[in-house]
Every structure is written in structure tokens, then in C-alpha cells.
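A protein chain is absent from this complex, but the other protein chains hold their places.
Chain naming follows the written order as A and B, and within any one chain the residues start at number 1.
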Amino acid sequence: MTISIKTIVYIALSAGFAMLVSGCQPVQAWERGVLAKPEMAIDPDPLETTLNNHIYFSKEASNGGHSATGGGCGCN
Amino acid sequence: MGTVPPAAVAAVTEQESLNTMKSRSLLALTASAMALPGLVPAVKADTPPTDTSLSYRISSYEEDDLPREYLLAGSRERYDITIHQFQVVTPVGENYGLTFNTSYESMSGASPWYAVAPFDGEQSIVMSGATIHEERRDYNLGLRRYLNNGSVGVNVGASDENDYESWNGGIDMERHFNNDLTTLAGGFSYSSDDINPSDAALFNRVTDENKHTSSAFFSVSQIIDRNSLFQSSLNVTRHSGYLTDPYKLGDARPDSRTQIAWSNAYRRYLTNLDAALHLDARLYDDNFGINSLTLDVSWHQNVGDTWQVIPRIRYYSQSQAGFFTPVNDFSLGGVFNSSDYRLSAYGALSGGLQVQTTLDDFTVSFALERYVTDDSYSLFGGETSPAIVNFTRMSLGLGYRF
Partner (left out) sequence: MKDNFHYPFRAMGSPCEIILRGHDETFCRELCTGFESEVRRLEKAYSRFLPDSITSTINQAAGSGSPVNIDEETLRLLDYADTCYAQSNGLFDITCGSLRSIWNYHDLAEKQCLPEQSDIDKVLDLVGWEKVERTGNAVALPLAGMEIDFGGIVKEYAADCIAALAEAAGVSSGMIELGGDIRLFGVAGEPAPWSLGIRNPHHTDKPLALLSLGRGGLATSGDYERYTVINGQRFSHILNPKTGWPVSGFSSVSVVAQQCIVAGSAASIAVLMGKAGEGWLAELGLPYLCVNEHGDISGTLSAR
């Protein structure tokens, strides 16, 4: 039986939500060292993100994400 | 003398030492201790940069040739682009940070011009002829002011290519709440673009058109526990003016487009593996009739103290625009139509790997990505264009702080 991409995507989304719903715990102020690590940033590599956004913007119909879209280009 | 027990090892479990804080006395002592300034580490929620950093990246982007069976006329070779990016981030005084970004792209290659119904076999795409050569430059300057509980930023930018010029500016701000556990951010940007297609007279293209774009976003970030955080953002964009692609024959699009994107990001550090998991999901909708889903998973694995290996998978799927047809419909007259593959229904899967290392004040990185589209990857029904593209991208980056 082949599993379609659709099924995989739906499973991934549900697993994602389940992880979040597993609850927030109070984080003591002295426990935040890990959150400051560069690999925990929302955007650890801005040049890579800008490049990817630019490429996907010119090859796909979608636009937008975590910030207001920047300048334009003739590529779309 | 008293009894001395044998030196037994008493394991104090995390639970015991964390205690359930049932005692009011203990709660009072702990709360008072937590208010002591030394016990609150400086978590860089958002602080001005302490060093100046320079970053450079060179990337090579190559699209796969159009499969022979779809080509009706023109060049099969699609875009090859070399991109140079350069960034400087530097502190200004005690409370400001300045960021300057510039990029230079040089591209050559052909792109789909129009599509006709195949009369024999599958050849339907007519590509543009001789390969073009174009350059694009862009610049952006941003200034950020850091305050006690957040920051405010402004930025201005411009871009320039043979046939396209853009001016843009934006402002954004963020504020921390709840002992820095929650951050709200929002911003607005505006861009005004002038379009002057090449070879306008030769191909009877429009000249001197304009388009402008306004975009606003709002986001909430929340620290969930000591190892994870979450961010949700909403981004609304409106384009108006000339939105048609002047290089595609018979392409006619509405003069306004409203887009909305809802993005969610989850970051989790796995301490036993010394790695961070990144999950990103975005839902998109616009009034051209296009919906899309984007899922991005990456694994940031630390290797030793100076290396990081980051494999990544991205899944993307979009539905088609209401006025998309795989074959141009030249009979429609003034009604909207486009055979642009970027408005068709398809899915894309891409896999990438990035490796980076730090040596004193230098960072070196290398990245590779392979992006493949197929209509069988699509979540949505609809029509696909045979001209959907696959590409390979390689990047080499260098960074320096001082």
C-alpha cells in the first residue's frame, strides 16, 4: 500500500499540534541558557533565509511569512 | 559518640530538590530569592549587537532543462543564476544597531513564453529564444533602536534590474511581556515598483508600468519551557497596479492581489543529542484562487564545539489560480488568463544540507539544496503546467566578527 503525500502531510500536522498542546511549563529565569543558543533562534542564518525567500518567491505563487515582505523584484 | 551510618549514596531526585512548593515558607523564600538580580541571567531577548559582523555568501542556482518532450520551440535551457550577498551588522552607540544588506545577481537562460495545445505528443511549451543576460542589484539599510522591553526598527531599500526598479521602506517593532516569556511584534512595509520590459517595441509589450505593494504583519512568540519556543505570525499583503507578466504572451492578470499567510514556527532543543529541531508550517491564501501549504523541517546538529550540520526537508504544495490554464487561451480577449507554471497546481519537495564551522572570529558555511516539483506531490487538485521547474542550489558563505 502506498501512502500518499497527502496522508504524510496530515499526520505531520497533527503530530505538530499534539506536541504543542502537551502543555506550557513556567520557565524560571535562571533556566533560559538554552534558548539563547544560536541554533534556537527563529532565524539563525538571515542570509540563507533571505536567499531562500527570494528563490521561492520567484518560483512559487506564495509570499509572506514571519515579517512584512520587503522590496520587489521582476522575477515573479 | 553518635551513630555514623555507612557512606551510602543517597540519590536526591530532581523532583525532590525541585519540590512541590507546598510550604508557604518555601514559596516565600524562593520568590524572594528569584527577585535577586544575580539570579536572573541576561537572556538576550533582544539586545543591540555587541560586535560588528560581516557576512558574504555566493550561490549558484541552476534550473534543470525543460524536458525534451515538452519543448515545442525555443531554448530548453532554463535559468542559471549566480548570487552574491553581503551583509554588515554593527552596533551604533549603546542602544542602536545598524544593518546593511546588498546583493548582486547575474542571470542567464530562457523561460517559458507561452503554451499551446499539443497536436502530437506532449510538446506544448514555447520557450523564449536566445538566452538573456540580466543583472540585478539590491540594497537595504536598517536601523534598530533597542529599548528596555523591546525594539523598534526602520528600513529603506531599493533594487535595480534592466527592466525593473523598486523603492521600499518599512517599520517594525517588538515588545516583550510576561517576564520576557512572550513577545508581540508587528510591522508594515511599502514598496513602489516601476516596470519597463525589455524589447517592448519588438514584442508589443507595455512600457513604463507601475505596481505598489503594502504589507503588514503581526506575530506572537512564546517560550514554552526551558528547551522550546513557538512563534505564530499573520502577514497580509496587497499588490496593486500592473501585475501581469509582460514576458508571457497573452498573460493578463487582475490589477490587484491580496494575499494572506499564516506562519508557525517551533524550535526545540534536544539536550541529550545537542541538537535543535526546527519545524515551520505556513498556510497561504490569496484572491487569485491560490492556496498553499509549506512545511519545513530542519535539524541543527552540533558536532563538537565548532561544527554544525543542518539537514533540511521542505514540502510545498499550491493550488492553481482561478484564471490559470495550462495552455494559453488567446480567444479570451480582455479576460484574465495565464499559463505561467507558477500559477498552476503542483507540489515541490526539496532537500538540503548545510555545514558550518567556526574558527576564532570566522565562520564558514557550505549549503546544497535540490528542489523537485511534480504534480503528484500536490495536495490540491487542479491543473499543472508541464513547465514546472526543478533546481539545484549551492552556496558558500563566509562570516567575520570583530
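Heads up, the rule we're going with is that a contact is a pair of C-beta atoms (placed from the backbone, for glycine too) under 8 Å apart; a residue touches a chain by one contact, two chains touch by 3 or more.
As the structure is a computational prediction, the values presented were derived from the model and not from experiment.
Which candidate, B:A35, B:A117 or B:L147, sits in contact with the chain we can't see?
Once the missing chain is taken into account, the touching residue is B:A35.
Out of B:N148, B:N272, B:S331 or B:S376, which is the one that touches the chain we can't see?
B:N272
By the contact criterion defined above, which parts of chain A meet the unshown chain? Give residue numbers in ascending order.
28, 30-34, 36-37
Name, in rising order, the residues on chain B that touch the hidden chain in the full complex.
Against the left-out chain, chain B lists 1-5, 7-12, 14, 16-23, 25-26, 28-30, 32-43, 227, 270-272, 305.
We take it that only the chains that are shown with their structure count from here on.
Nearest whole angstrom, what separates the Cα centre of chain A from the Cα centre of chain B?
Centres of chain A and chain B (C-alpha means) sit 8 Å apart.
Residue numbers of chain A touching chain B in their complex, please.
Interface residues on the chain A side: 5-6, 9, 12-13, 16, 19-20, 24-25, 27-37, 39-42, 44-48, 50-51, 54-56, 59-76.
Touching chain A in the complex: which residues of chain B?
34, 39-41, 43-44, 55, 57, 59, 61, 83, 85, 87, 101, 103, 136, 138, 140, 155, 157-159, 161, 163-164, 166-168, 170, 172, 179, 181, 187-189, 191, 193, 195, 211, 213, 215-217, 219, 221-227, 229-231, 233, 235-237, 245, 259-261, 263, 265-267, 269, 271, 275-276, 279, 281-282, 284, 286, 288, 290, 292-295, 300, 302, 308, 315-318, 321, 342-343, 347-348, 354, 365, 367, 371, 376-379, 389, 391, 393, 395, 397
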